[in-house]
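Data first, discussion second: the structure below is written as structure tokens.
Note that one protein chain is taken out, while the other chains of the complex remain in position.
Our next item is subunit A:
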Amino acid sequence: MNNFLLLPIIIPFFFAMILMFGQKNLKYQRITTILGLIISIICAFALLFNVKENGPQTLTLGSWPAPFGITMVSDMLSALLVLTTLVIAFFIVWYGFGSIGKERERFFYYPGVMFILTGVNGAFTTGDIFNMFVFFEVLLMASYLLIVLGGEKSQLRESIKYILVNVISSALFVITVAYLYSVVGTLNMADISVKIAEINQPGIVTVIAVLFLLVFGMKAAIFPLYFWLPNAYAAPPIPVLALFGALLTKVGVYAIMRTYTLFFTHDLAFTHELLLVLAILTIIAGSIGALAHFDVKQIIIYNIVIAVGVILFGVAQMNEAALEGAVFYLVHDMIIKAALFMLIGIVIYITGTTNLRQMGGLMKNYPALGWFYLIAALGLAGVPPLSGFIGKLLIIQGGFEAGNTWSSIFILASSLVVLLSVIRIFIYAFWGEQGQVSNNINKTTYNIMFYPTVLLVFISILYGVGTEFVVPFIDDAAKLLSDPSIYTDAVLKGGN
């Protein structure tokens, strides 16, 4: 049954709708959300294995032939990302039971989460460029709700800026789609790819490529366009921050990956060189931010920027090794960023402050937390048995194959900065003299926050140790990215 690939979009949407009713009944809200997420995760798993066995799944809504209707395409990359999204959301929602606060839970927090998942999964699965715009708006609208929910002063102030930036980038998205439509006359992504290949990417299409980089770069926080991210992400409470940090920028990264491997592959010397330079600058900007701050939230937030740079560096190489590494690193980064935000959320809950200088000595009373933080930190930096290693290894291998020796060495060096920035949290917060401790720590709340975090760290360990099981999936995704004809054939000729 081919409608199957819609289930990871439809199920969160359906549950979001039924969650709109009975919003004062917390038990109903929580159980329904968890139930919806479990069902979606099962469907996403089934979809992943289906794509593994039968190749990319396509569905053109309303049985119109391919370029005329809206096509939904679930290839290996999008199936992997959909599954990762749902798994992360499950743990973050569980974590939120302890920390989000009853006021927010009673005021459409759970429908907001489910709508954001609808938007993210839709953006990963769609095969139509305007439909992607619509799904972006779905997830952005839900994120506006989540960022401002609670109405604290700092949230109001930062959400104004967040919304303004996103309104502008959405308008730019519409403009770019208009330009693209006037050049190629189609909106279906596979068809656009074929049409651009036919006209061999004249100058105007390269201009549109750069415009797309601006649009998606603003969502993904690449170098000159990341200015909105640090303050906006520091405003909402930790579970929302974890959700944003793990998912939202990655949707922008995915969109850049998709457009730059599917559409704009005929003028690599310009477009991909630009992407490479911007990726390097993104890493520099992120590194400076991560080292400059003594605020735990800001350190991890700037690590998002660094990771975006590393993934886009992989995309810019355009060979199979680097693309495989980019996919590997993308999935790893979604998991580990969620885990790290959840871990520092616990640290903030215990100490009652985000300032590193006031923390200290947590290792004495919370050894398990300390060790799991250390594992997550080493995983982020890419120490061999853990999950960040293989992705970065492949990216750098691809960089050397493409002849970008110095920038590849630079990526290696940036890992040291990442390690330094996160180990600094470990040293300040867990070692040394007993620092500030919040005086209303509730043991049950702590446990509710602790268990999902630990499980997520375990998943990231498994992802690193069990690389052999993951490789065949990632391999398929990378093959599809490096050879757009697999994608276009699947959509336009009904390949399966």
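Just so we're on the same page, a residue touches a chain if its C-beta (ideal position, glycine included) is under 8 Å from a C-beta of that chain, and two chains touch if they have at least 3 such contacts; residues count from 1.
The definition used in the following text is that contacts and distances are computed from a predicted model.
Not every chain of the complex appears here, and the one that does not is recorded in UniProt as "Multisubunit sodium/proton antiporter MrpC subunit", selected from "Multisubunit sodium/proton antiporter MrpC subunit", "2-oxoisovalerate dehydrogenase subunit beta", "Tyrosinase cofactor" or "Dissimilatory-type sulfite reductase subunit alpha".
Only one of the listed residues, A:F14, A:F107 or A:Y144, touches the absent chain: A:Y144. In the complete complex, the residue from A:L156, A:A413 or A:I427 that touches the missing chain is A:L156. Checked against the full complex, the one of A:M20, A:L35 or A:A171 touching the unshown chain is A:A171. Where subunit A meets the chain that is not shown, the touching residues are 130, 133-134, 137, 140-141, 144, 148, 151, 153-154, 156-157, 159-161, 163-164, 167-168, 170-171, 174-175, 177-179, 181-182, 187, 231, 234, 295, 354-355.
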